[in-house]
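Only one protein chain is missing from this complex, and each of the others stays in its spot.
Should a chain be cited, it is by its letter among A and B, assigned in written order, with residues numbered from 1 in that chain.
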Amino acid sequence: MNQNDSGNVVEIENLKMYFPITRGLLRRKAGDIKAVDDVSFTIKKNETLGLVGESGCGKTTTGRCILRLCKPTSGKIMFNGTDISAMKEGQLRPFRSNMGAIFQDPYGSLNPRQMARTIIGMPLIIHGMKKKRQYDERVEELFNLVGLDPSMMTRVPHEFSGGQRQRLGIARALACQPSLIICDEPVSALDVSIQAQIINLLEELQEKLGLTYLFIAHDLSVVQHISNRVAVMYLGRIIEIANSRELYENPLHPYTKALLSAIPMPNPVIEKKRTRIVLKGEVPSSATPPPGCHFHPRCNIAIDECKVEKPQLINTGNGHMVACCRV
Amino acid sequence: MAPLLRVENLKTYFRTYRGLVKAVDGVSFEINEKEIIGLVGESGCGKSVTMLSILQLISSPPGEIVNGKVKYEGQDLLQYKSKSEAMNSIRGAKIAMIFQEPMTSLNPVLTIGRQLTESLEIHLHMSPQAAKERASELLHMVGIPDAKSRLSAYPHQFSGGMRQRVMIAIALSCNPRILIADEPTTAVDVTTQAQLLELMQDMVNRFSTSLVIVTHNLGVVARYAERIYVMYSGRIVESGWANDIFLNPRHPYTIGLLKCVPQLGETRQERKLVPIKGLPPNLINMPATCAFLPRCDFASDICRSNPWPSLEAVGENHYIACYYHKSEKP
Partner (left out) sequence: MVKKAYNNIEPVGTREWEEKAPRYSETRRMIAVFAGRPLPIIGFTIIILLVLMAIFAPLLAPYPPNQMDIVNKLQQPSSAHWLGTDSLGRDTLSRIIYGSRTSLIIGITVMIISSVAGIVLGLMAAYFGGATYHIIMRFMDALMAFPMLLLALLIASLLGVGMVNIIIALGIGMISAPCRLMCGVVLSVKQNDYVLAARAMGMSNRRLMFQEILPNAFPPLLVMITIGIGAVILAEAGLSFLGIGITPPTATWGGMVNDGYKFIMYNPVLAISPGVAIMLVVFGFNMLGDGLRDALDPKLRGVI
């Protein structure tokens, strides 16, 4: 597939996804839910970009926009050099075989009435694989690739455990050899001991197959572990992007600091030494976000400028970008 | 000093279409006054069922408490029937519970005020006026702004985090001696989770309540719990002080858990996660041997030919249920 010279698989520029709110008998537009509010980032080849934030921050919607499961209100989505943000369904078909998606719910993401081999092989059928033998070989290969016994291919989803179902979901995402995989909370619904299996599987697959991941999750420990770079979202905007390590050692945005402090670590000795930052208030609604910097009502270093000016993402060196006027 | 609550060899079984599920199979632990305890385990290990059994909230077909004693202040609670006066006066008043789902734990057709005053009127025999005042004090205490006017609001008018706070308020309203928090952090965001746990810790300190945190999140118990019980497949496999459990884990399951959980600040290049091999246990018709056997890296013939080991001490107040580690460190 063609890639532009910079080697970026995905380039998002000023992506906006607004959902209109209608009121009244005539369904007049009363406002917008600004799910994604001017988001820009890039994902390099073979990289894992983590997208983290709390509920309502727009990370899932961003993932869906890239998959073109919804049509963005405005902005550019460059996938391997081509802008897919305004394309119609028919034009998108060939691009879809190059994008895979893994979803959160291992119980809901597989059709309960289909056999495992049909579920996994569906992308192949849709994108035109006609020969039966080739299809069967590929399905068996996919089973092996994700660590499942191919003799289970005639089983139905409810005969697999949660972790195994998630493996099926991964196999399905890999069917057409995509270059990009969007992982939307792939391990959040799994037991802790199974999470590690799936995380390791994803990492090994990335190394072996040269995949690029957008890893969306709310658990910062997991995101930080698997990602090369992490982007933190709050109420539809990216407020900080940095390398994994850098984000942990040197968080700049007050929200990132609070988020890091809120995550308890499984080590009581370290825990006793950590300072705890407890935010006041709750996440506001995306329909009526606070003016200026969205975070200012809960921020402990907010000044008057924060209520008026929308902060831009500024590069503070070493690829570490932050959107805060106090930094 | 005698423990406030002592559970002895509790067994709760469920009869299902597919077989007998031994959800809780011989669990013993104790809670002292003013203590924070963590009960850790993955889904299906029986931790929630244990807590529900203490309060006798298990629905009777298909579940049944077949054995055990739950001694609250010396009195065995299991002697009382589930719907008896005695049990009702313990629930909510002496031992209170907060559930996981704030969406479904509050009655959607009653106001918040009503749900608060209900408990106060029944257990503390307060007059409606006094109950209302106390209710608005409680709401203020858990950090809900405009407490007095919010009394007449309905649950759907609150966000998830606020609902959880209301639940904490209801649970604490009658000054219980023990507060059980069942997965308090699963349905809320991380920052809200931090707020709620800080609030619970604060309440515990203020009112000298004991707190039991039931969770699968190791970090939460590391931060708040003094003593920890690790459960697997219906039994306790390791128990001890928090420092011992985390810094010197002895049971293969605990060791495996700690190795497979990603920790903040460690990227994949620095530390690779070591998963626990195999699948979570199938609780239906379990064999008599140790349930962790198929997944254990230290399994030996002793483990394969003997029933599940009982808890033995490996240190001061540090117990594990394992043959391999009875005498040696891994």
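Rule of thumb we're sticking to: contacts are C-beta pairs under 8 Å (C-beta built on N, C-alpha and C of every residue); 3 or more make two chains touch, one makes a residue touch a chain.
Everything quoted here is computed from the prediction, not taken from an experiment.
Asker: Touching the left-out chain: which of A:Asn8, A:Thr48, A:Asn80 or A:Gln104?
Answerer: For the chain that is not drawn, the touching residue is A:Gln104.
Asker: Given that one chain is not shown, which residue among A:Gly56, A:Pro72 or A:Pro123 touches it?
Answerer: A:Pro123
Asker: Determine which one of A:Val36, A:Met153, A:Cys176 or A:Val192 touches the chain that has been left out.
Answerer: Of all options in A:Val36, A:Met153, A:Cys176 or A:Val192, contact with the hidden chain holds for A:Cys176.
Asker: In the whole complex, what residues of chain A lie against the chain that is missing from view?
Answerer: The missing chain touches chain A at positions 67, 69, 92-94, 96-97, 99, 101, 103-105, 108-113, 122-124, 126-129, 134, 137-138, 141, 144-149, 151-152, 155-156, 158-159, 161, 164, 167, 169, 172, 176-177, 197, 200-201, 204-205, 208-209.
Keep in mind that, in the parts below, only the chains that are shown with their structure count from here on.
Asker: State the interface residues of chain B toward chain A in the complex, per the touch definition above.
Answerer: Contact set of chain B toward chain A: 42-44, 159, 161-162, 189-195, 198, 216-220, 222-224, 242-243, 246-247, 256-258, 260-268, 272-277, 279-280.
Asker: Give every residue of chain A touching chain B within the complex, in rising order.
Answerer: Contact set of chain A toward chain B: 54-55, 161, 163-164, 191-197, 199-200, 203, 218-222, 224-227, 244-245, 248-249, 258-269, 271, 276, 278-279, 282-283.
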